[in-house]
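Working notes for the structure below.
Apart from one protein chain that is not included, each protein chain of the complex appears where it belongs.
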Amino acid sequence: MATVAVPVERKNYLNAEYGIRSWLFTTDHKRIALLYLVSITAMFFVGGFFALLIRLELLTPAGDLLLADTYNKMFSMHGQVMVFFFLIPSIPAVLGNFLIPMMIGAKDLAFPRINLLSWYIYIAGAGLYLWCIFSGGVDTGWTFYVPFSSLFSNTHVIEAGLAIFIAGFSSILTGLNFVVTVHRMRAPGMTWGRLPLFVWSHYATSIIMLLGTPVIAITLVLVVLERTLNLGIFDPSRGGDPVLFQHLFWFYSHPAVYIMILPSMAVVSEIIPCFSRKRVFGYTFVAMSSIGIAVIGFLVWAHHMFVAGISLYSALVFSFLTFLVAVPSAIKVFNWTATMYKGSLSFSTPMLYAIGFIGLFTIGGLTGVFLATLGVDVHVHDTYFVIAHFHYVMVGGAVLGFLGGMHFWWPKITGRLYPEGWGRLAAVIVFIGFNLTFFPQFILGYLGMPRRYWDYSHMPEWQGLNVLSTAGASILAVGYLLPMVYMLWSLRYGKIAGDNPWQATGLEWKTPSPPPTFNFDETPIVTEEAYEYEKMPLPEEVSLER
Amino acid sequence: MSNHSEHVASAKLYWVVFLALIVCTVLTAFVATIDLGKFNTVVALGIATFKATLVALIFMNVKNTSEKMTKAILISAVAWLLLLLFLSLADYSSRLAG
Partner (left out) sequence: METPLAVEHEARPELRHHFADEEQQRNAASLGMWWFLGTEIMFFGGMFCGYLVYRRMYFAEFAAASRTLDLKIGAFNTVVLLCSSLTVAMAVRSAQLGKRKMQVRMLLLTLVFGLSFIGIKGFEWHKKYVEHHIPTFNHYNVISGDGALTKEPGNAALLGLNDERMKDPVKLQQRQDEIQRRTKIFYSLYFALTGMHAIHMIVGVGIFIVITWMAHKGRFTPEYHTPLEIAGLYWHFVDIVWIYLFPLLYLIDRRGA
């Protein structure tokens, strides 16, 4: 850098090298995390665009905005983009990539080049999916059910399937990297029992990624083969079995939802103790419950198939197992709440998101238990009740966790503070907008409104709740856009953050903000347990002022 | 240096295992021609599992590896596959005929 009459900026991972090549060929996990951040945010807006059209169509009972076929494409692509190209990568590929090496005291992940490769694979998958969208899209529902997807759909099923197949490898490689890193790259003294719960949750997530994703990979391959070669393995008229597809599809896609929620739980487990100034209540229980969710999560998939034609005995078994999977999630909720109890609470933006998470995830999770009840499910399966349930856990849960985490670690990632007042405002707007969007959908589902219907003119009395839902969606959109604006603003005009503005525990906070390329000048030696908040000073007021 | 702990197998062991694998291959092909009723499949898969175990333990060095996680990963992956197979096939088996 040329000598000029300005203070020389300390070298960190952002200014260590300049130029597009230094970003596109980086192996620094922190830069790769930012590459992912840009990509998944772009895909979030793509998925959000489809949601916008859905909610606009549903303002009126008649199908008057879009053609029926187009509407089918809207909800299909909204689901696929949001699940496969936003939610599944989001926290692991952005926050996990950025933080895990630092949290365990390592210089990088175990396989930095594979980390970069996994981003390129994601881009290839996302690119192919965008090509699919611009070629006309796909209308099979996000679930690709056969025989519609394999035989009857006239849309670009093959491109969509292959795009998701490719993106799946990105997921597998990320999971592989995390597991090997946590096993082999921990700093001296960083025992399993001292790991931040963020790491435990991501470890559990990675196990799911590794053991589950290959199954959907092969399932999509079979659908693509079926469609190109007209084999008939999923065609009932030729002896094929559509329920087999569903078994294979859901074997991954159910654990996939835990891939989407565990990282958010990881974030919440870091935020709650920090803004309660207390160690996590029941650390071991929370850590083990992450593993429990991962394991039991693989045993419940056929609860998506209760009315698909599986045997009654299967249904009973899977219903029971689904009740079981609620237990470790509940344990986490109890432990977070107990952490807050008699803590010194401060309602910063991350804390607002975390508390919002706890409430909304609880509602989403409990309604999942309703759905696990066979009798109830027969009534509300394929209605808006299901849609409301999964949006409560995926948006109220996973997205709120993502936003909370982005705010919490923003000072570390960028060296800047976002404006706290705007942060809190946006969090409240998100919370209100979200509930207004999705709570009416529970009622609509209970009243019988089917999902994936573009026209509900046979029941015009559903319009009121639909209008509320769309209004909520527009508020939610504002809540999403605000952080984009003020966080970008903060990159240039935000207050300079210190190393540890929140006075949080964790090795990542012991590095400068932004951290240097290799994280630590010397390998740290860990002697403390996680979350020793009684030893930490209170954060300076400047971090939390408006 | 790091590799003094690495276990070097004897060439003889590799040849013995190889021979065992060949014998098992011939055996499984031969047994398939004999009528054992329902046990034909059991025996065939049993022999295959025995062969796979030999390859894993000896050729892939699972038996003497210094890496503690190897066995855990192998067992987990196999267990997960059995989960998929068992619960799916159980659905089909427990349906009423037709």
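Note that the chains take the letters A and B in the order they are written out, and that residue 1 is the start of every chain.
As a convention for this text, a residue touches a chain if its C-beta (ideal position, glycine included) is under 8 Å from a C-beta of that chain, and two chains touch if they have at least 3 such contacts.
Since this is a predicted model, take the numbers as computed values, not measurements.
When you scan A:T219, A:S329, A:T367 or A:N466 for touch with the missing chain, the hit is A:T219. Contact with the omitted chain, checked across A:L197, A:L210 or A:V430, is made by A:L210. Among A:L52, A:L130, A:I158 or A:L231, only A:L231 touches the chain left out of the display.
Across the interface with the omitted chain, subunit B contributes residues 1-3, 6, 8-9, 11, 14-15, 18, 21-22, 25-26, 28-29, 32-35, 40-41, 44-45, 47-48, 51-52, 55-56, 58-60, 65-67, 69-70, 73-74, 76-78, 80-81, 84-85, 88-89, 92-93.
Summarising the interface, subunit A meets the missing chain with residues 10-12, 106-112, 114, 172, 176-177, 179-180, 183-185, 210-215, 217-219, 221-222, 225, 229-233, 238-241, 244, 247-248, 251, 512, 516-518, 521, 523.
Keep in mind that, in the parts below, only the chains that are shown with their structure count from here on.
Subunit B has its Cα centroid 37 Å from the Cα centroid of subunit A. Residue ranges on subunit B touching subunit A, taken from their complex, read 69, 76-77, 80, 83-84, 87-88, 90-92, 94-96. Those residues of subunit A that touch subunit B in the complex are listed here as 183, 207, 211, 215, 243-244, 247-248, 251, 298-299, 302, 310-314, 317.
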